[in-house]
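Heads up, one of the protein chains got dropped from this complex, but the rest are sitting where they should.
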Amino acid sequence: MLEIKDLSVSYGAVRALRSVSFEAQPGSITAVLGANGAGKTTLLRTISGLVRPRTGSVHFNGEELLGRRVETIARQGVAHVPEGRGIIEELTVEENLRLATLWCLKRRERQTAIEEILELFPRLMGFRHRHASTLSGGERQMLVLGRALISRPRLLLLDEPSLGLAPLVTAQLMGLLRDHATGTDVTVVLVEQNARSALSVSQHAVVLNLGEVVVSSSAAEVAADEGLRHHYLGF
Amino acid sequence: MLRHLLFATFGAGIMYLVTSNISLFDNYQVGQIASFVVVLAGLSLLTGVNGQISLGHGAFMAVGAYTTALLMTHTQWNFILELLSAVGAAGVAGLLIGIPATRLKGPYLAGMTLLFALALPPIADKWPNTFGGDQGLTMTTPNAPGTLSPQEWLAWIQIGGALIVLVLLANLLHSRYGRTLRAVRDDEIAASLAGINVARTKVLAFVISAGCAGLAGAFLGLSTGVVNTGAFPLTLSIQLLAAMVLGGTGSLIGMVWGGILLVYLPQWSTSLSGHFNLGSGVSAYLATIIFGAVLIVAMIAAPNGIQGGLRWAWRRLPGSGSGVGGSGSSAAPGAPTPVLTDE
Partner (left out) sequence: MSLFFNYTLNGISNGMIYSALALALVLIFRATKIINFAQGAAGMMTTFIASSLLAHGVSYWWAFVLVLAIGFAFGAMTERILIRPLQGKSELNPVIVTIGLLVVLEGVAGAIYGNASRGFPAAYSQSGLTFGHSRIAFSHFDVFILVAVLVLMIAILILFRATTLGLRMRASAFAGEISRLLGVRVGILLTLGWGLAGIAGSLTGLLVAPTSSFGPYYMDLVLVYAFTGAVIGGLESPVGALIGGLVTGLCISYVGGYLGSGLEPMGALVLLMVALMARPEGLFSRPAARRV
């Protein structure tokens, strides 16, 4: 379980997060929604250690994550798919995948893990030796997602995975996420602009506005609240 | 601007009192300091105000020195004209380096100018008949007017030259062109969107800076009376960079500190190593080591140099308020270098 308490982050004078608290349960998807600049990316970057908060705590399965190094947090089973260009363009598709297995899998298991992921995203199968810089936007998104899944994370942080994807592909991706989360005990935090499709696969939803939590409740309740949708989610 | 002229007159008055009351050897050193101020001011404009680095200013000095020396050897030109030719020739060299430099970012430009600093002196060695080989070419100062000793007269020429250069550069930096230089340093794309011709601005900065170096080279040649290739090693270029950083990159008046360091640090370090019985081998290199070490420390710890430190202290003086570094005394245009601090 991911427990976030009283988290505040500032960039100089800009207060990006103000006393944010919520919990995310294993085996479920928690959607984090909000307008541009609401602090969603900052929240994920703080959890994975890239940003140091002013105050607050981040516990995952009872352990404090704050203050640890980014690499250490990653090795605790936290996979963060960053916003935008998350692939390493200079490496091939297969190297991108292999890189994520180095700390968690034994030498013999790596290749099978890579094959499994490539089977999950058949489009990538033929491109395995191509430089990642040659992939299309959607293919890149599949690659980063596959790279996140290959280390079998216990906490999966996704920053706008549907960005630039065709609606059909977004729907497939969301379905895949739902299957993955409910079938295992992984905790998924899903940051999305596309609130409707995010809510359709999530169990829980947190709405941020100007760095503050407006609502934290079940996804169904958020989706049903007309005022909330109108004010913050725009559908 | 009037303020700069007043300041320069004031400076000239002080220098008159200083030079007429000190010994001949000190006149020589004060003149050398003034010469270094000329090249450092140009370097400060290039690196501090325009954001282009140069490790080759020693070579521009060589261009200026050899130009004047060749004219003195082969022609009967007017002395002023001979000095202006040094500025012109070095300016042309600056143009040749400055044009490719417009497309280069910091590390590339540093490497290219470093190669320039190393490539130029061997040229003079290659044609010993023209450039005098190891002996070099002699340079003579015109006869001193009135009762002035030759040393005093030369020091006067050098100080006068330095003051003129400082006034010209200070006015330049306060003009629209100064703002253009800074705009290009801060953000080239934004500057070009604002209608600034980025390439031309950068080339011009290089030409002006190299021209200053050319004048300084001629001045230093006059001090020693001779120019040869050994006078412009790579270490000179690097010491210039160090002195500029120490004086406070982007400041003009801070370059006086830089000039003082360039002249006196070698002497201090010689007496220091004599004091500790370090031997002549060490003393010859101690100044170089100190320059290098201070360069490193300055970059890691204090990127604003001596002038920046003084300004900082001034602002903290009780009673000076929060005004911008005492505007009355400030002949140092430009803010302390954002280039060398955080981006």
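A and B label the chains in the order they appear, each numbered from 1.
FYI, a residue touches a chain if its C-beta (ideal position, glycine included) is under 8 Å from a C-beta of that chain, and two chains touch if they have at least 3 such contacts.
Predicted model only: the values in this text are computed from it and were never measured.
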With touch as defined up top, name the shown chains that contact the chain not shown.
A, B
Which of A:A35, A:L66 or A:C104 sits in contact with the chain that's absent?
A:C104
Of B:A183, B:L220, B:L241 or B:L265, which residue touches the hidden chain?
B:L241
Any idea which of B:F219, B:W257 or B:F291 touches the chain not displayed?
B:F291
Contacts of subunit A with the absent chain, listed as residue ranges:
48, 50, 69-71, 74-75, 79-80, 82, 86-91, 95, 98-100, 102-104, 131, 133-134, 147, 151
In the whole complex, what residues of subunit B lie against the chain that is missing from view?
47, 51, 53, 55, 100, 103-108, 110-112, 114-116, 118-120, 122-123, 125-126, 234-235, 238-239, 241-242, 245, 281-282, 284-286, 288-289, 291-296, 299-300, 303, 339-343
